[in-house]
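Worksheet: the structure to be examined is printed underneath.
One protein chain omitted, others in place.
Going by the order they are written in, the chains are A, B and C; count residues from 1 in each one.
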Amino acid sequence: MSDQNFRQSTMTPKYRAGPKDDLIWHGLDSMTLLFHRPSGITHMLADPAPALLEVMDSTLLTAGEIATRLQARFDVEPGADTDDIISARLEELAALGLIAREAG
Amino acid sequence: MISDAHILVRALREPASVERLDGGQWSELISIARAESLIGSLAHRLADVPVPDRVRAVLQDAIGAHDLARQQALWEADCARRALAGYPGKIVLMKGTAYVAANLAAGVGRSIGDLDIMVARDDLPIVESALLDAGWEWVKPDPYDDRYYRDHMHELPPLIHRERDRMIDVHHTILPLTAGPTPDAQAILDSAIALGNGLYVMAPTDMVLHSIAHLFADGDLAGGLRNLWDINLLLRHFSEADEEFWTELDVRAKTHGLGREKERALRLAARLYDTPVYRFSAGQTEFADYLYIRRLLARDGYGRETRKLIRFAFYVRSHWLRMPPLMLARHLWTKWRKGGKPVG
Amino acid sequence: MAEMHQIRLQIGPAAFRIASAWRQPLDQLAALYRDYPAPSDHMVDFTVRLEPDKPWRRYIRPSVHIGGDFWLPDAAPLPLAQGLLAAEMGMNLQMALGWRRHLLLHASSVEKDGRALIMTGLSGSGKSTLSAMLAQKGWRFMGDEFALLNLDTGDIAPFPRLISLKNQAIRAMQTVAPADRFGPEMTDTPKGDIRHLVPPKAAIDRMGEPARPALLLFPRFGHDPELRDMGQAEIFVRLTQASTNYVALGEAGFRALTRFVDQVPTRAMDYQSIEQAEELIESLWSPSP
Partner (left out) sequence: MTDQIPSEPSANAASNQGIVTRRRALMMGAITASAVVSIKPALAQTAGSVLNCEIPVPGNNAAGGYIAADGSVVSADTPGAFPPAGRNFSGEEVRQAMNGRTLPGTSYDQSEAYVNYIRRLQAGQSGFTCYASLQMPR
């Protein structure tokens, strides 16, 4: 994670998912495979990345709003840095082009 | 054994001509088409022609490979768009990526390697730093090459993405700064056409003239048959869409100082691919046209490069074109002193 | 332009034209591939070129550059005495970079009862020798280099090119295979000593017959005999790295490989001798379904 990403994340960027049809999911025993049609790239995802993609849609949301959706659907491991982790994961997914990011 | 690439040119021009080929000739045609990076274009051209089963399978493989190349090229362009989201200027896609992004026939089955984009020269530093921030890195560690690029070339030294292993060439004009003609880069940016996703492609006349500049000025006519095939398809498409096209092309060629190159490209395209060019735009046939055609077809039925002498002559000439004599001597000297063979 | 000699070969579903500046490698190929059918109507999928590295290298200390329709940078030339190896490498390279009609796995495979055992692993795992040995013990040899996974049916197609024996495996196979099926011994190649072995006649006669994948093994030679379960994520990643065209096949490759990982039982297998390997394989090889 570069300094720049942290700097950007303080400007409350918003994120949204691409079309659901862009993604082909396949569960393995310990991880989740994701084939991303627009890039032709296969990604292997560990928690909580698949859950993030699951709760997102075409609505632009802040990391905080996504965290709320996540907590509504999952028992999120309690911890003070949950929001930071979600921001970091969203930046990671955005850098791979799996979700869209717009500066706040 | 086939001794030149004419069989490929004829297959592209008249697909029905392949119906007479025997098994050995098919193997030769396929090797030549692969060597000239035209196998994907050939596969699409022959889609409706009856061909033997094994040939159909080979052509289908080529179509599959180029579908993937097309998808990857569009994705790479999108990655660049996202990396440059904060950049207010125009980002103009070039060459193969532009043809597929604009849905042109020239993009169908075309092989696409690096991503080529053009931006305003003054903006190079901010574009460069945005790309470096987004995961691209320099390919060449060599300071001589780096300075050479920055001082004399029409592009930044190539960058490669550290995760995706894909190269990007960032241009600020369409010819090296040292080449004879000095195209009007600002005019190209001004007339560039928005694609709707934040990226641009060149206006029709500029797109054709860039393809022509690329054919003659970049390298030693390597890949020339493919570049000329692009030009053929672009000319056919734009001249059918707009009856003023030939006039506009002539005017624009003058703006960019590419009048002679345009005339020669039109003659070569008409000669090899039967392009219906407007006769008065193509100038007079010259003896050199014959040498160009000999060079373009220099490939045998095993896919080997042939006619070494004429190839070498074009290689030297390509450097001559790109650099004034004194600089050429310095360039070759530096390269020679470093013990390497001269590299394009 | 200097003349070239040429020969055409059909191996499994793929046909090759090998063009060479020298006769010698082609004569060797012709002898070793004598039982294989010729491609129909001279039609081929790929051309391999064996050319002098530099023009004078045709005659003086001749060295063979491997070229062809598909090629890779960084290839080192081989001495003419290893021209046969160059031809085999050239054909493998065409498959690795150009073939799209199957998902290619760097794996050996053998068949029994219509079902295929696939063995993958890096060089030194013994996958090639294992397949050659099993072929002498009632299994049908399908290939020692590439297993071709059909994108639609999920079957494995044979690609039974010459078996490439290395170092100690040469001696071991000489005790069980007929002497007239061995190629010339090539010493000091980049991969050590190499000698090619023509696959058993049945493997060649039935090279058009696919088989259903029934077991995938990751063999490892030189450790106490043991079978281990592997996680699906590890299996998937290792197979993508064992495939030369997984990424190039895009969605079709993803669908074929995920189905393969879902359906084919997989184990890591350590062994120190062919007998141990056979025993372990028998313990896993269930009777026909």
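One rule holds for everything that comes next: a contact is a pair of C-beta atoms (placed from the backbone, for glycine too) under 8 Å apart; a residue touches a chain by one contact, two chains touch by 3 or more.
Just so it is clear, the structure is predicted and the values come from calculations on it, not from any experiment.
Contact with the omitted chain, checked across C:M119, C:L217, C:A242 or C:M269, is made by C:A242. Note on the undisplayed chain: of the listed residues B:L21, B:A85 or B:I160, the one touching it is B:I160. One chain of the complex is left out; on chain A, the residues touching it are 1, 20, 23-32, 41-51, 54, 70, 73-77, 79, 81-82, 84-85, 88-89, 92-93, 96, 98.
Across the interface with the omitted chain, chain C contributes residues 66, 72-76, 78, 89, 92-93, 96-97, 106, 122-124, 145, 189-191, 237, 240-244, 246-248, 255, 258-259, 262.
Residues of chain B that touch the chain left out of view are 137, 139-145, 158, 160, 162-163, 165, 167, 335, 337-341, 343.
To be clear about the criterion, only the chains that are shown with their structure count from here on.
Taken as a contact graph, with one node per protein chain and an edge wherever two chains touch, the assembly is complete, since every chain touches every other chain.
Look at where the CA atoms of chain B average out and do the same for chain C: the two points lie 38 Å apart.
Multi-chain contact residues of chain C, defined as those touching 2 or more other chains: 250. Across the assembly, chain B contributes 68, 71 as residues in contact with two or more other chains. Chain contact summary for the complex, chain A toward chain B: residues 2, 4, 38-41, 95, 97, 103. Residue ranges of chain A in contact with chain C, taken from their complex: 24, 26, 28-31, 33, 35, 37, 40-42, 44. Those residues of chain B that touch chain C in the shared complex are 3, 22-24, 26-27, 30-31, 34-35, 52, 54-55, 57-58, 60-61, 64-65, 67-68, 71, 300, 302-304, 306.
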